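Mind having a look at this structure? Questions to follow.
All protein chains but one are shown at their positions in the complex.
So that you can tell them apart, the chains are marked A and B in the order they are listed, and the count of residues begins at 1 in each.
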Amino acid sequence: MIVLRRDLLLAFRRRSDVATTLFFFLIVSSLFPLGIGPEAAVLSSIAPGVLWVAALLAGMISLSRIFAADFADGSLEQMLIAPQPLALLVLAKISAHWIVCGLPVVLLAPLIGLQYALPNDALVVLVLSLLLGTPALSLIGAIGAALTLGVRGSGLLVALLVLPLYIPVLIFGAGAVAASQHGMSAQAHLSLLAACSLLSLVLAPLATAAALRISVE
Amino acid sequence: MKINWFKYSSPQVFYPLAGKLIPWFAWLAAIFVLAGLYVSFVLAPTDFQQGEAYRIIFVHVPAAWMSMVIYIVMAAWAGLGLALNARLSAMMAQALAPTGAIFTLLALVTGSLWGKPMWGAWWVWDARLTSELILLFLYLGFIALQSSIDDPRRADRAGALLALVGVVNVPIIYFSVKWWNTLHQGSSINMGAAPKMAATMLLGMLLMALAFWMYTVAVALMRVRCIMLERERNTDWVKELSLKTPSSQSIAGAK
Partner (left out) sequence: MQWASWSAFFNMGGYAFYVWFSFGLSLVCVILEVSALRKRRAQALRFSRLLAQE
């Protein structure tokens, strides 16, 4: 809890980081209409995929920040020898990352969805799917961030490691929105998305803790 | 009698042992590939729907099988290396990855060479090709991670963890891709159910898969020998070995 509060406080002091993620999301999703054309029918049919990919990339560019600062000033080593289980501390740091980088994207998404001419039902599903899916992105991404800690060219490497693992979340998330657009129930997609998040909630902190021990040793 | 496995896991002992094993596996691969080619080009009948183009499956399907088998074997070695802190296991995992990536690439290219005459398109987003593509990304991630970490011990363990994470994810990815595929396309394009499998076809594919398997073992052993030489270059046994090897043509040729 203390770690969570500390990380949130630090993030709040460096508000520009939060802004970077949001701006990235905004810019990427604004580029597509410029590249494809303004027809509402086309835009609303590509919206689920485009918005989900943009959210996924926005979450990814900030991944290396989960551990980098703590690694640089040595407080990560303190955490490794702390009496609390490392996986729990890691979970707190991941939660902080999600609150700082994931949640704002979730909140901004309906606005961008409006730009893509998404109907109201689909907007609700979009927010729901992002709410259920983005925690999995932060959780899985943390493994990649921990593995590449202090490695040269880690920014690109993290993308290579993490993006293939994001595919199920992308498929279920974008699928949910597309299903509701076509008047079908998105429930199956959303349940699978929740399952992905729950599974990674159980496994990812453990894997991340192991990866940190490997990287910091 | 109990065999002391740990004795064989030291590089110094394993290096010559691997050297003795390589020719055996290479010969086995050669025999299986000859038998496999005989079955696939002489015995297997022409498919009445696909004509002769279906003969591509005799490399495509075994390559796809091997790409998956190698990933699982690689993750198993990696996990073993992580659990027992055994260097040889980690080196085996590292030695398997490039061969696995090559088979994945081969499966992709032959798949698209098969797709072109059959469906008129070089690439279709069919469930199998898509999963193969993602598998290639997983291999490349593993190789990239290992090669960008300088400390070999850390590279071994980080790679091992990544391989384990990957192996947990592969079934989930495969399921999600299948799900995505059935939602977006009808079942008209389906590589899995292409020709009705005749027994000779199955035999040909099995023989080719065995050949690829033996080849994989031989090549992985070759690569693990290289890795040992490179990592242990400051030890006495490698120095002695390098002095004992005559400056053969291959060494002169490489100069």
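The rule is short, and it goes like this: a contact is a pair of C-beta atoms (placed from the backbone, for glycine too) under 8 Å apart; a residue touches a chain by one contact, two chains touch by 3 or more.
Remember, predicted model here, so these are calculated numbers, not experimental data.
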item	value
Chains in view that touch the one left out, judged over the entire complex	B
Among B:Ser89, B:Thr110 or B:Ser131, residue touching the chain not depicted	B:Thr110
Residues of chain B in contact with the chain not shown	41-42, 44-46, 51-53, 55-56, 59-60, 63, 98-99, 102, 105-106, 109-110, 113-114, 116-117, 215, 219, 222-223, 225-226, 229-230, 233-234, 238-243, 245, 248, 250-251, 253-255
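The working rule: only the chains that are shown with their structure count from here on.
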item	value
Chain B contact footprint on chain A (complex, rising order)	143, 147-148, 151-153, 157, 160-161, 163-165, 167-168, 171-172, 175, 192, 196, 199, 203, 207, 210-211, 214-215, 217
Interface residues, chain B side, partner chain A - complex	134, 137-138, 140-141, 144-145, 148-149, 154, 157-158, 161-162, 164-166, 168-169, 172-173, 175-177, 179-180, 183
